[in-house]
Structures are given as C-alpha cells and as structure tokens.
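Structure record follows, encoded as structure tokens.
Rest of the complex left out; these chains stay put.
Going by the order they are written in, the chains are A, B and C; count residues from 1 in each one.
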Amino acid sequence: MSARIGIVTFPGSLDDRDAARAVYLGGAEPVRLWHDDAQISGVDGVWLPGGFSYGDYLRCGAIARFSQVMDTVKAAADAGMPVIGVCNGFQVLCESHLLPGALVRNAHLRYRNAPTRLRVETERTAWTRAFEPGTEVVFPAKHGEGRYVADEAVLDELEDSGRVVFRYADNPNGSMRDIAGVCSEAGNVVGLMPHPEHAVEALTGPSTDGLGIVASVLSHLSEGAVR
Amino acid sequence: MTRQPLNVAVDTVGVATATPDEKQPWAELGLKDDEYARIRDILGRRPTQAELAMYSIMWSEHCSYKSSRVHLRQFGQKNPKTPRLLAGIGENAGVVAIDENIAVTFKVESHNHPSFVEPKQGAATGVGGIIRDIIAMGARPIAVMDSLRFGDIDHPDTARVLPGVVDGVSHYGNCVGLPNIGGETVFDPCYQGNPLVNALAVGVMPRARLQSMQASGTGNVVILLGAKTGRDGIGGVSVLASATFSEDGDEDSRPSVQVGDPFEEKLLIEVCLELFDTGLVVGVQDLGGAGLTCALSETAAAGDGGMHVDLELVPLRAKGMEPHDILASESQERMLLIVDPANVENVLARAQRWGLLATAIGEVTDSGRLVIDYHGQTVVDVPPASLADEGPVYERPFTEPNDLALIAVDRAETLPRPTTDDEIRQTVLDMAASPNLCDKTWITEQYDSSVFGNTVLGTPHDAGVLRLDERSGIGIALSLDGNSRFARLDPYVGAQLNLAEAYRNVALTGATPIAVSDCLNFGSPEDPHVMWQFERAVTGIADGCQKMGIPVTGGNVSFYNQTGREAIHPTPVIGVLGVIDDVAKRIPLGLGRTGDTIALIGTTREEFSGSEWAWATHRHLGGVPPLVDLDHEMKLADLLASLAGNEQIAAAHDLSEGGLSQALVEAIAHSGMGAQILLPEGADPFTYLFSESTGRVMVVIPRGQEQAVRASCEQRGLPITPLGVADANTDGLHLRDHFDIGREEILAAWKGRIAEKLGAQGAAG
Amino acid sequence: MARVVVDVMLKTEILDPQGEAVLGALPRLGVTDVSSVRIGRRVEIEFDENASNVEEQSRVIADKLLANPVIENFTIAVEESVETGAEHA
C-alpha cells in the first residue's frame, strides 16, 4: 500500500489540486483534508499547499494558524509526522511557530513569478533525502511575500545545525542569506517558497525536479516502516 | 445591525400614483425626454425613485447596447451554423463544445474608465467581473488574459496607470488562483487619458452542467450569495461607462470606486460549482455592472416573468442606504441564485461551510411583474422585460470621416528608409527596443501562470495553451489581439486583420480555431465618424467570421473612450479560441535544434503603412493597411494543424508588428540559440525584415522533414521560402552578406525597457 | 528632529477586504464582540533636525504619495522633537 499524503484545503488554497497531482505522479496517494476538520487520521504525511488560505491580506498565513486542522497538524508534527509547507504553506508553518523566522514582502515590492534555481543544502530531512546534497533544482517561485527574515542568532543557529534546506542561486526576493527553505530540528517539517508541485511534468513545468520531494518522503516513510 | 429602521420617507408605488407631477431627475440620470415619457407610458404613472434608477441603469448604453445593437445583429445573422455552439450571444458568455463531454466558455470584457480613475482597483474588478460571467455559465474559470493599452510610455500618467493596472490584474488573478496565459501591452498617445483594460476569462465544464439565467418555477426562492451590499460604484459602471471625461478632470465628480475582494470571489467559485454539481440551483446570474437591478430584471425576464423581492433582506455593508442605492449598488463578488424551496437549506449550509453569506431575498412568481418591497411597502412594480429587453434602440447616423481619403494617400511606403547594412542593423535593434516590441517580462512576471498545472504554453507564446483533460490530452488555445493602427486606416480591413492575427496565433500552436469573442473599444457613438468606424469594424468581423466558419460567441462594447473631441483609434480586440487534440503536440516558440531549417511561409510585399516601423521611427500613421486574405489564413491554419499532428514542425512564430526582424529577435531571445539567415536572391533586406505583410509565419522544420513540409505547403498553394538554419554555435543573428548581431546585444536592446521607464514607480502603494 | 505620523485609511464607504478577513477570523481567537475592523497604513516620517515646514511638507507627501484620494483619507500628526531611539513597543 502506498503512502497517504494529506493535502489541506483552506478556503483560499490554490495549489491543492496541483499538490495532489504531484503526490500522485510521485507514487503516493493524495488524501484531501479540510481546514475545519480536526481529523487527519489515516495520513502518513501532510502537505500545506500554496494560495491565500483565508484571504491573506493581513499577513500571509496569519489566520490559518488558528484553523482546526493546524492544531492537529502541530501535534502530528511534534510526534514526527512529515509535514511540508509550500509558499503559503511555508508562511503558515512560520506563523504557527512550527518553523522559525517569517516571510515578508519581497524587497522589490512586487509579486514575481519565474523559474528559480535552488540548491538542495541538506538531504537530512523527510522531504529531501532522495536528493544529493548540493544538487541544483528548478522550481517556479511565485509570490509577493517570500522574503525570509529572522534574527541573526536564529539564522546562525539554522546554518550551524544544517537546517537551511534550500538556498536560491539567484535570490529573487531579498531573503536573508538566500534562504528559500528551512526545516524543523527533527527534519520532519520543511517549508519552502518555490513550488515543487509545479515542476513535476515536462509539459507544464520548468523541470520534473519536484518529483524528488515526493520520492524523498516515500523513502523516509518506508524506512520508518522497516524500523 | 444590518437592517436599518424604516425612518426615511420612501417613494412607494402608492406615493408615485398620488403625486404624478413630482419633478424627477431623469435627465441627470442620463435618460432622454422621450425615454422618460416611455417609462411613464409603460407604468401608467410616474416611476418611483427606485424604478427611475432601475430604468436609467438598464437603458444606459452600457446595459442596453442601444447604439450598437442594430449593428451587432450582424453577428447573429452571419454566424456560421456549428453544432459546437451550445450558447451564444446574449448569454453571460458563449459556450462551445470541445468534445462529447467537455465544453468551454470564454469572453472578453472592458473595464476602461474605472481603470483610468483608479488603476489598481479598476483593473482588478474588471478581472473579477469577467470571471463571474464564466461562473454563471456553470464553468470553472481556468485562466485569464489581459489586453492593455496605455498612452505614450514617456507620459507621466502612464507611470501612474500602467503599474496600477498591472498590479490590479496581478492581485486579483493571482489571489483567485487563475493562471494568466497571455495578452498584449500597447502604447499609443491616442490612449492618453483613455487607457484600455480588456480582460478575458475562460472556463471549462462538463457539457451537462451548462447553467441558465432563468428565474423559472413559481415559488422558487431567490438567493443572494456573496459579499454584502455597499455603496460601491453607485451610478458607477453604468454612468461611468457612458460619461466622457471632462477635459479638466474634475476630481470631485469622480464616481465612487469599487474595491474587489478576490478571496471572496474564490469562495464564490467553489460554492457555485458545488451547487451546480449537486444540481441545487435552477438558475444563476452574476451581479456585474448594474448590480441587483440587472440581475433581478434579467433573470425574471428570462424566466416565468414574475418575481417578488423583499429588499430589506439584502445584507448591507453601509448605513443609510435607500432602496435605489441597494438596487444600483455595484458591490463586487455577488451572485444571484434561483433555488427550489426544498433545497434552500442545503444551499445555505454549503455556502456557510465555505464561509460565504447567502440570503433568501425573494421568490419567483407568475405575476408577470417584478415587485420589490421595502419593509412591506412596494417600491418597484414593473414588467421585467421592459427593463431587460425593451430598452431603447438607436439608429445613430454614421458617415465616413473626411480625413480618411487624405490619410490613405499619405503612404508609409514613401518614407525615408535605412539603406546601408549598418543602418538596417541599427533598425533591428531600435525596433526591438521600442515600447511596443520590447520585452514585457516586467509585466508578465507579476502574473501567476502555472496554478492548476495545466498551462502548456503561456507568455511569451503567440497563444496560450491549456490542457483540459490529463488522460486524453485534449486542450485549448487562446489568443487576444488588436491592432488599432490598421483599424484607424481602414476599420473594416483593420478588424479583419485583427481577427486574422488572433486566428493565426491560435493556429500557430497547432490548434484549430473554433470560436471568437470580441471587445469593441471606440469613441463616442454620438459622433457619426466614430459610429462609421464602429459599423465598418463590426461588419468586418462578422464577414470575416462567416468566411472562416467560426462564430462570434459574445463580447462587449465600450463606447465613449474619448477626451473632449479626441477619440481613441477604433480598437477591436479579438479573442480566438482553438482546440488541440493532444497538447503534447503543441508547437512552441523558439528555434528547435541545431541544423533545423528556418523557413518563411507566406508572401512578403512592400507593406509599411500602419506598421510598427513607420510608427516607431517616423511617428507616422497613414496609407492603407496590408492586404488581408482570409482564404490564405485558413489554409495556413490547416497546414499548421497538420504539421503539428504529424510532428513535422519544431517551432513557429507569427510575423506581425515588427515583421521578420522582430520574429527573429524573439525566437533567438527565447531559445538561447542562434540563427544563420540568408535572404532569398534579389530580396530587398529592409523590406524583407520590416514589412508587415500578414498571413506570414516563421517555421522551424526538424531535419529530414523539409521535403514533407514543402510538399504540404505546395499541396495547399502556400508559398514557402527557406531562410536559413538554427545553430546553437551561432551567436545571435547572422544575416549572411549583411551583418551580425550578437545575442548579448540583442538582449540588451530588447530587455529591461519597461522597468527602466516604470520600475521605480508605483512602489509606494 | 520632528517626527510626523500619517495615518491613511480607506474611506468608510469603501470595502476593506483586509479588515473583513480579520473580522471573520476573530471568532477563531474566541473574540465575538467586535463589530468592525478597518485596516490602513501608518507612516512614520522622520525629518532632519533643521527641516522647516514639516507639516506642510508632510501634507504634500501624504496627498501625492501616501494616500490615493480616490479611495483613501489621511490624517497628519506632528510629534515635535521626539527623543532619538524612542522605541515602538
């Protein structure tokens, strides 16, 4: 039986179908989760997709933090379940304090959509273990508020503990230390701004590198099963 | 605290009957004396305030098409009969069948004046409005496109309007989650003070889900879904769309502006689709330009003819709104639903699950009247068809502008041209750097293009291509084009050239064009010269569509795009929809692989009148536009579909503004490859590079397919001329015997121009 | 050094989607007795020591740059000679 990845739909989620497609093409089984349900039973991992969860005009992800489903996701993440947040999902993870730092308005003040080269800085997370460290991947980045910021102390700690997961080759938004994605201490929770789910088919994406994200979590989960 | 106590004196039907001589401001509301008299005639009394507001709105140019209607009839009369057309003109948007199961609906609409007054919100609500038209047909919106026209790029007001408009299109489309798959950006001083913002939306549905806007079934409940009603744009779109701006832009006369809430619109999409899929609605109508007034009267008129509404039930956002305010409000993100009483609870529950307000405000009746009560007192009692269908129709006078003959002899073919290789080389670069031809990435990168994961081709391709079905690979192509300089020189030919370009752009992806939507942007219909341009353009499009066998399925007319007596160029913007059986076989932009043959299909004539070259280098507009040959366009489309189907073509690009020179620049820029070009013997390099003869495409033929492609062309009587080869080792453009331009030099000219002019602006908002 | 605060708010008649979204979220925090939330911009401008016509200049800045008169109103407050480093807590 293949792994079941729950994809949360907030009312303003936009990339939930795309995430489901990516999970499916990557060989796992997508399961739809609703923001107002406390139940996420039966899933082996959670994907928080891009979009504007509750009409994120105030601050992206600020309201989603208070959703039913996030309480459950938090508990599951604490218990070691793999959780990935992409774009708005990353913002939600930061706002929910599952990941450090914050994502603020791009330095150039515009929403910008472009294929973006990223370096995979560590394979020691549930969502990147299928990549060679240092591999370059191309995912579309598309956001207006994706500039990663945190205290210098927090940044140093992230660097020292190998928790910077993705770094921009050409920083598109002014993120501190070119950070595109980070992970939790245990490495099971990963957030990144660019969109792996839009890089899963040669026909529609700039690459198929996004499939590596799904391959990673599958490998992580199957290892867990062996153990 | 949404309901207010009834403490104001309301003008009821009873009051109106008792006070027949009460003076009413019909003229201020834009009604003519005879129109007011007709209203009194219809009602047998003076209208109440609310009724007067409703008639003035529904009988406005914007809602009644009173000046254009007599001409638009041609579309219906000349439209080719096709079994594909499931819903046509008169519906919220045209619907065409794609295969046995899938239908697609698309439409282009303008939001010009509001985008001048408040660029960001004007453009944003324009996108929101056209999306609701698509929802109302039963479809899930799947993409948008935008056709934008601004004044001179160096004019200070362009620095205000352009970034705002782009921000608005971007904000709304991105938040509601629709990929932007193309459009155009044009600069011309004629749009100074009258920018054009035309937006297209496209949606997809199972054929069986097609919705109706009928309020049928006596006893069925009328539900208002979505945002609360506020004072937004009261007298807005309608009055706005029919008012010429006074030359000294009086700030206080600026009408109130609508602000859009794309998150709310996203909820509307999800709730409506859920209701359609579960069969819970009988009828549906979006609330657009004329708010409740339009939605109530149109659904009632299209259905059983009667409706009763209790207006105080409408949830309000602002205090102190009177009945006519509520009826005229243009608050965004609202839809009207007609629901069987047995399903009401279910409908309300589903709306609530998504966090959307839904309120029963009335019911369908068999009275033949639209009756609106306010706190129990009747404020409206009218036959709904008198509002929706029986507005005034004008036969406005039209005459050919007297300057046209003079303009026709002022031919661009006689302008001084670059002659030496160095001059021509420089012209290639100058043209690439000109505002209309330069790279538009600064704009397009502000738009999401990949959400939904079905965008197979987006900008900067000639047309957007979307996959509709992952299993079968079937998809659609869409292009949105206009060339108002040609239309200014000859509106009939110009409109057909526009049509031909959009048609060709769709064909260039390998898709087969099947349907048209158009947005007609013109000056004041009260000017006989403008009216003549309008009549000629409509006739051109109708004749062209008849000839090419593709129906006009809907569109939009925007008049009064003028400041004082200065009208914009006649600007028909045409959207063509095509179908492609397997999106994997689409033809991309670029130069294929090293060794592939670059060839030109079509005939290059000495045609410069109305061209980008004449404009960019001489600020010249005169002469007669290039020849249009629709037969040829149809053969070309047939050829391209066949080459794509047989995978005999590696890449292709339209030759339009800027001619072959610009096509090469773009192909080189996008592919990262170089091109070695050898012009045919005896060809004049300048003419060959810059002529804008239409019906031409540049194709890239994979090695080994040259013979087959040549045969396919000959079989269809299409002239094909080999031009050279694609080569990864050639740096940029090598024009044998003439000059070289390196890739970096090409990019330096072509890229970054918009940012240079506007990048620093508009950041404060 | 003069500090000026310009508050820019949407006109009351204009829909404030940002405020609506926050209002809609309050019940999730257990707050149920709020009737309206409106969100605008607060702009803090610091003038040089010897700047003159501070209020006048601020008015120009607010009118031309900070507020969009079609949909927004603004107010200006001049806080004369604030100590440096006054923290916004």
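Everything below uses one rule, namely that a residue touches a chain if its C-beta (ideal position, glycine included) is under 8 Å from a C-beta of that chain, and two chains touch if they have at least 3 such contacts.
Only a predicted model underlies this, so the values are computations on that prediction, with no experimental measurement involved.
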>> Per distinct chain type, what's the copy count in the full structure file?
In response: A x1, B x1, C x2
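Note that only the chains that are shown with their structure count from here on.
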> Got the chain C residues that touch at least 2 other chains?
Replying inline: 17, 20-21, 24
>> Touching at least two other chains at once: which residues of chain A meet that condition?
In response: 54-55, 57
> In the complex formed with chain A, which residues of chain C make contact?
Replying inline: 17-18, 20-22, 24-25, 28-29, 39
> Which chain B residues qualify as touching chain C in the complex?
Replying inline: 1, 117-118, 121, 227, 230-232, 251, 254, 256-264, 317-318, 331-332, 355, 764-765
> What residues on chain A touch chain B, complex-wise?
Replying inline: 11-12, 14-15, 17-18, 21, 36, 50-52, 54-55, 57, 109-114, 140, 142, 144, 195, 197-198, 200-201, 203-205
